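Rather than the whole complex, this shows some of its chains in their spots.
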């Protein structure tokens, strides 16, 4: 999984029928120092992530291991909203710091 | 999924029999600022995307999660035509602006 | 799928038994301007592509969606010989120009 | 598989239900000279790897070939703690040297 930050949304009405009701988030990947990488992914969201939140994103066939998405043509999904990231015994990210 | 712009077509007559009738689009990937990336993909199209339209493309085994393509040797598919992309509460792309 | 040019062959006699009789082509990936990319792939061929021809190559699990290859440990396959590539209403490649 | 070093942990409480109880490690990929690469992965751990240990990480659908993870939306897993890495008849890494 990669660490990513929710930066926006993508809307499509003319799409594969199985994608009805799926919310697409635009995610910016973050590196292990907490800085943005020049890489993004549009991922299906089923955990209700909000703008600027840090999330875990799974890519590839893993994206279809989520209830209801078994047969959807998606290759990326948000699997969790991140509370904390610790690197080398240092706190890199704490959701509470961003949202207090 | 990645955001891509339809730039052209690829035609092949001598091909795997299961690919009969599949339309192949040449897609240029776009970054999260709306600029072209040095990366493209040839993807099967089943949503009827036209030249210069922005689309969502799924790669890998996801490409076979589309009715009729379950057993086709394809690794990329257009899953939707994009209406809008919003990044940081800013409108990055609006299909109506391009096609009015 | 990616656009690639057939540049050579790879021969292996001591190999997985299921790969008996499979022809391996060395493919140079081409970019959307028709220039060679610094990336290649060794792919199984079942369409009979010849040296210098442009082909479509599928990677990943798609490579096993070809009759007879369902259980082969291959991750790339030539799925078609390209006739034409059109980019921005311009003809980038035409097989006839190369072979007349 | 890639060689990686355990650098930290990622905690998420609001996540896909099937991920309950899964421990997520932040892994820094190492190159074949034993130097850190600018690439990381957040991987599920089932072998009990500790901080600074070198591990083998499998990516993609392989991550679900582990007892209990067959239907989890994960794309990376720690499959082993590395004892030794030998390159060109030279010992690149020996776990005992780090932990005596």
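Going by the order they are written in, the chains are A, B, C and D; count residues from 1 in each one.
Rule of thumb we're sticking to: a contact is a pair of C-beta atoms (placed from the backbone, for glycine too) under 8 Å apart; a residue touches a chain by one contact, two chains touch by 3 or more.
All values derive from a computational prediction rather than experimental measurement.
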Full complex, copies of the single sequence (shown: 4): 5
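The criterion applied here is as follows: only the chains that are shown with their structure count from here on.
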Interchain centroid distance [CA atoms averaged], chain A/chain B, Å: 21
Between chain D and chain C, distance of the C-alpha-averaged centres to the nearest whole Å: 34
For chain D, residues contacting two or more additional chains: 61
Topology of the chain contact graph, where touching chains are joined (line, ring, star, complete, other): line
Full enumeration of touching chain pairs: A-B, A-D, B-C
Residues of chain D touching chain A in the complex: 7-16, 18-19, 24, 26, 28, 38, 40-43, 51, 60-61, 63-64, 71-76
Parts of chain B lying in touch with chain A, wherever the complex brings them together: 1-3, 31-32, 46-48, 56, 58-66, 77, 79-89, 92
